[in-house]
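Subset of chains shown; positions unchanged.
Every chain is named by a letter (A and B) in the order it is written, and numbering of its residues begins at 1.
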Amino acid sequence: MDSLAELAQELRRFVKDRDWDQFHSPKNLSMALAVEVAELLEHFQWLTEQETAELPPEKLAGIREEIGDVLIYLVRLADVLGIDPLEAAEDKLAKNEEKYPADKVKGKALKYTEYGD
Amino acid sequence: MDSLAELAQELRRFVKDRDWDQFHSPKNLSMALAVEVAELLEHFQWLTEQETAELPPEKLAGIREEIGDVLIYLVRLADVLGIDPLEAAEDKLAKNEEKYPADKVKGKALKYTEYGD
């Protein structure tokens, strides 16, 4: 597979073959996405930050599957809404470049009043 | 931008320019990902499924930004872990094809004992 567009296409077929379109409202897909992200969190919750940066291969294999699941639901949700996720990310990154000028925020974690949008 | 690999590259530069690598442990990035996904949920929480399938353009614009954020953190997390997210999704989809044979699950929402992995 070469692109998110191709993944979206494959997912459309997968869903159609199973007659699952009826369950794939944006609302439901956002919930499924949240569930998959929590399965990622679960891998990390009791580890130190350092430990999560040095994971053994068998843990990485499990995490890789969850990352696959998250991308699947994200691409599916975007497809149902008619949104191109890569373009959306590109636009958001451009916005973040302006919002967080490198010389102002260098080396500082943002205060929580500054994130969240 | 043409690919997730290019997005990952851009994010590396963005983070390096700000000296934010120190904050980007997999643990922290998984939390940031969960926060962004919740901002998606927030758009949908009080709407009916039907309403979430017929959103007016101004709502879609807000949702598009959140989808951008989710993809940004997902690609960043995968990059830090050395995982190719598109390959991970492709492998997971192949696994799901076997796990949920079309003729067995057609038109049925999975029982909750059947999802969650």
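Please note the rule applied: a contact is a pair of C-beta atoms (placed from the backbone, for glycine too) under 8 Å apart; a residue touches a chain by one contact, two chains touch by 3 or more.
Model, not experiment: these values are computed from the prediction.
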*All chains share one sequence and 2 are in place; how many are there in total?*
4
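Going forward, only the chains that are shown with their structure count from here on.
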*Specify the angle of rotation obtained when superposing chain A on chain B by their C-alpha atoms, rounded to a multiple of 5 degrees.*
180
*Can you give the whole-Å distance between the Cα centres of chain A and chain B?*
2
_Footprint of chain B on chain A - complex, ascending_ = 1, 3-4, 7, 10-11, 14, 17-20, 22-23, 25-28, 30-31, 33-35, 37-41, 43-44, 47-50, 52-53, 55, 60, 63-65, 67-72, 74-75, 77-78, 80-83, 85-93, 95-97, 100, 102, 105-107, 109, 115-117
